[in-house]
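One protein chain omitted, others in place.
After this line comes chain A, so read on.
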Amino acid sequence: MATGSERKPPASLSRSTRGTTPRLADLGESPRTPRTPLLRSISSTFGSPGGSFRTEDEYLVIELGSRFVRGGFPGESAPRCTLSFGPDEQRRVGDYRPCEPEYVHKRRKTKRAQAWAHEYELYRTDLSRVDLGLVEDKFERAMREAYAKYFLLDTKPRRILLAMPPRMPHPLMSTVLDVLFTSFQTPSITLVSNPVLVAAAAGLRSALVVDIGWAETVVTAVCEYREVLERRSVRAGKLLSEEMASLLNAQLDRDAAPGATKADVSFEEADEVLTRVGWCKSVPRSNRRTLYFPAREAPVLEEFEDAVESPPPTITIPFPKHTPPTELSVPFASLAKPTENALFAPELTLSEFDDEDLPLHHLIYRALVQLPIDVRRLCMARIVITGGVSNLPGLKARILKEVEALAQTKGWDPVKSYGKASARREDKLRNQCEDREMRKQEGEDTVAPSLDPNTAPNQIPPAAFQQPEEDAIDNKFAQLAVRNGPPPASLVGGTIRGVETLGAWAGASLVAQQRIKGIVEIERDRYLRDGLQGATREKEVSVVAQRQSMGPGLAVKGGERASWTLGVWA
């Protein structure tokens, strides 16, 4: 696999290339993962004792995304509103153009010299290209609509639980907090980061959260409600809709009369096609090296691939805004191509990618490899795929399969290059895989599959390759667990497994419903006085003295805090 062109890992991780597996403590030292130091200073200053439950407090739950804001009430499974930031939402008061009958037949001119779909974004994290005033305007208008049209509150003050991506730039955070504190007079805002909430909405405490969002895909390893590692790639919704637009343009041009102007579908059109009829092949292309698949599976795959339907199915897509209005017939198979190109980029070799645009399976695999072995064991069996794009049918299955294939070929050794030995190693790996496959199919497994990773159904457990002594622990562990611990199903690890989540908003709704207190809670008075600078430099606060706790990232409401902190956003 790619070797020479790989970027040099940070110091703490390169230590692991000498053979030892990175541990959580290593991550804490790494300059690239500075957000969650694992050696927390347990300071008694912050753990104020007791305090009464403020059961009378009512909450609003708001999730902030780069293209949508969702808002609603705790304990409800879905938000009351999902507000977007299209150009129609940005018009002046009294501009009723969208209501005009001919409006639906006109394709909006997009602003020249602007990035694709720029005007549909609330913000972007690259602050050099953000007008914060405009972000404030947009967010304020959206929240005003949410309050006036969907919340319909009485005058009682409402606290806000704000779900936000981790590592939000501070100026953006202040802009959002300014609006909520001043225009909506909320007495306090609790910030919880999306990956933790996504895990909570899957019923998990540890997970590998793959958030395929708009501008980027963020892979976050969460361990006990705490982010321990994060990797990002620009292969996400924006790129995908651009790919879809170019596919549609090509198809429209092919059908067009000669001499017609070049098709230029708008973001809205591309996005609608993507969300309505876009899909993803759940099985990777068969031209992969056979190593990816155990020998006995391969023929089945070939069959699947070769089962050509005739005539090839097509989808007819109306384009009322095209000149002239038209209906386009697109081969169904081609509607899976944008996903393929944008997220997996099968045409390119690994050495052609930067760190910023890794295909999703490589991104996930790399995140897993860099995790300490015990955390990896938990995370690989708890891959939670979320974000707007994740709803594309077939995508989750595809990602899981690709990651598994990578794990099979490469194993979990962080050493990436074996030089001349690598061929021999791959042979060895393949033999191991086939052996296991054989044993499995011959019904050799008598031990419970979910307890023994070596015989998990349909899964190859690469984590166990290097540390066979784990099995002993597992067994002892399982025995203990059965006697008096949690059900064994909640301890599964070591195999690639996907878990469904209800998403960050639902997670926030659950957390607020249970009156669980976040680490980052900002009081209005303090914020108005000091702004974000008022936060203590401590990145985390001990929750030891909290009355009840779910974990370091979340704690059941305790008393008032003497000071506050920005947690992962510090």
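As a working rule, contacts are C-beta pairs under 8 Å (C-beta built on N, C-alpha and C of every residue); 3 or more make two chains touch, one makes a residue touch a chain; residues count from 1.
Basically, contacts and distances are computed from a predicted model.
UniProt lists the omitted chain of the complex under the protein name "Dynactin subunit 4" (options: "Dynactin subunit 4", "tRNA methyltransferase 112 homolog", "Geranylgeranyl transferase type-2 subunit beta" or "General vesicular transport factor p115").
Of the candidate positions A:Leu252, A:Val375 or A:Ala508, contact with the unshown chain belongs to A:Val375. Of the candidate positions A:Asp57, A:Asp178 or A:Asp255, contact with the unshown chain belongs to A:Asp178.
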